[in-house]
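Every protein chain but one is kept in place in this view of the complex.
Per-chain numbering from 1; labels A and B assigned in written order.
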Amino acid sequence: MSTNFSHTARVIRADQVTPLIKHFSFERVDGKPFSPFSAGSHVVIGMNNGTNTHKNPYSLVGSSNNFMEYEIAVRLDSTGRGGSLFMHNNIELGSEIEIGNPYNLFPVYKPAKKHLMIAGGVGITPFMTYIDEMNLMHSNFELHYSVRDFENGAFAKELQDKYPNQVNLYIQANGVMANFNEILDNQPLGTHVYVCGPQQMVADALRIADEMGWPNSSVHSEEFKAPEPGNPFTVTLAKSDCKINVRSRESLLEALENANIEIPYSCRGGACGFCKTEVIDGEITHRDYFLTDAEKASGNCIMPCISRAQGDHLTLNI
Amino acid sequence: MTNVAFKKPLETYREDFTYANSEKAIKRFPFPYPEDQYMYSVNMEHHVRGETGSIYENTFDVDEHYLSEMEERRIVLEKDPDRFVTLSHMDLHQWDVLELLMESFAQDYPKYFSLTKDGDHWVWENHPLGIKHSFIFGDKSTLPCEPAEYITRQAQGDFVLMDQRDNDLYADTAMITCAADWSVPFDLGMSFMEWHGPVPLAHGMGVFERALKYLLMIRLGQPVRRLNWTLTINSRMDTSPEVYHEWGHERGSITPENVGEKIHLRVEVQTLFRLPRSNGMLFGIRTYLISMEDLCKNPLWAQRMHRVVKSLHPEIMDYKGITRYHKTLQDWLSQFDH
Partner (left out) sequence: MTEEISEIKSKPVYDILQYDPKSRSNLLVSEGNGLVGLVDFLNGSESIPPSTINVMCAISNAEPLNPSSYISPDRCNKMRLFDSVNALLEDLPVTLSNSQMGLRLYICGSEIFLWRVANLARAAGMHKSEYSMQLIGSKARRVYCPHCKTTSEEVTTDIHECVGCGLSLVNCDHFSREMGAYLGFRVDAEAHGEIPERKELYR
């Protein structure tokens, strides 16, 4: 599973759907269709700014029935490391990017009796394909979507028009806030809840679901962290006998890739487990969701997409 | 382009057992033992294309037995329609499998199969079976039966469609007419561990935990495969519990004179594909049968077969139903191992 599949694709539409969110459509440069994908899937987009390549995961938002195009929505994160900024400022009609095969860390729970979706801001993206699938399968669903103001509610109008009975919009500027206690109360047996949005919102929703007796098996959330800048460090590769410097604004995975060392990956956000790498020496600051507490404590593996050295060096068994 | 010399007249996998392998089929048989001793392992590898003429040349192998095996499937389903079973949340998985099989067949065997798409309006042609059917992808009412049943009536081997949830894989749809002694519909809906519950030793070795962890992470476009094996008396494809009361006695029919003709090595090429629309998995179980006589035409295979049989763990022997004729088989095989 070492190959990170990708296709070269070209931008065929780029719309600023809110002041902060840009909606892109891509087609394959070779003219072939993309693979079908399941609701909740993400793809990794690789963009080259001339000196290095940013690779960021984005949920697919397009129709799960038109595979000539893939669509994503990118929120501008001015505090991040530049990937979304680059997408907003430099990727335009006709630009070419690399796009990986879809992978799903946030799938629909198929036998559920009812699907309850809670979205905040750009967290709406995975639910765009969810709703498509639920509509197709005639499933019972509800969406609760919180946005700062109507102007910032990506896809809000289109969703409300299409599903007036299932979509509940909460516009914070108008003083309307989603009350998770009310949303989660009185839901029939067999309901599954899916949460995607800002970290604090997800944490609140999960905590309240837990307090209200929802079992973990019925509660699903999607959280990719973005890699955070940290102190620079040196990584020694024991098998290939070389040293690489990891700069403060790049992740360990990116530093390895820039040195042409291929590590399998999918989410690049500490969730999927593909890039797990054995550590022989050095203290680790773990930031992922994948490793068990025991694995983290053992100190002999790291998710290089998101975790870093605690000190100034690490030795990897690759 | 792959050419297949379909066996005609049709061979039988029951009653008079006219099934036989051509020289070509013997040569490409997937001999399953990497060592002289057999034990369970997570023996998975990427399902990549192999050499021209090998069983791995194409994504799904269509061989000289295609027409005969499809007739055998028809006979089994006619007697027992429950060999295809599905739970209600499996629609997307079913369409996934229909698409995967149709596209693979049409791409790998253009002489025999074709698929034309105009949006959701699809036309499927299967020349060997004389089928031409127009249907709307996603609309079950345009097919004569469930989508997975429709396509697996036209594909060799058994198929299980698994739903992925709770960090587990559930066997929620299955077309099983050549089972090596496991029951559908009894196993329908089981988790990965429950389904493999009866397999001895391997649980204690952690084989299934490791296998499941691996399977859960299989990616789109990167299928994997492994081999499994057992022994079968006569070229009987349908060795399911459903008809065990009819075939079980054949295990007692082995004599030194008929070992070579009656005992067959049964190899399953198991493939696992991530399904794109459902995020489920397809588990393909493609069964190959070869008589001991034909197998032992290859001296290296004959020698290894003897050593594997001789050193077989008693619990595995029992589970595979070999105990009753083990000694007779071992004695017969010893002639090839000096």
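Assume a residue touches a chain if its C-beta (ideal position, glycine included) is under 8 Å from a C-beta of that chain, and two chains touch if they have at least 3 such contacts.
Quick caveat, the model's predicted, so the values are computed rather than measured.
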item: Hidden partner chain, touching residue among B:G138, B:P241 or B:G260; value: B:P241
item: Option touching the unshown chain, where A:T191, A:S251, A:S266 or A:S307 are the choices; value: A:T191
item: Contact with the hidden chain (one of A:N66, A:Q160 or A:S218); value: A:S218
item: Among B:L188, B:L282, B:L312 or B:L329, residue touching the chain not depicted; value: B:L188
item: Absent-chain interface as seen on chain B, which is shown; value: 82, 166, 183, 186-190, 193-198, 200, 203, 240-245, 247-249, 251-252, 315, 318-319, 324
item: Positions on chain A where the hidden chain makes contact; value: 111-114, 184-191, 210-218
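What we mean here is this: only the chains that are shown with their structure count from here on.
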item: Chain B - residues contacting chain A, complex; value: 46, 87, 89-92, 96, 99, 120, 138, 163-166, 217-222, 275-279
item: Chain A residues touching chain B - in the complex, by the definition given at the top; value: 1, 3, 5, 35-38, 40-41, 64-65, 101-104, 107, 109-111, 133, 136-137, 217, 266, 272-274
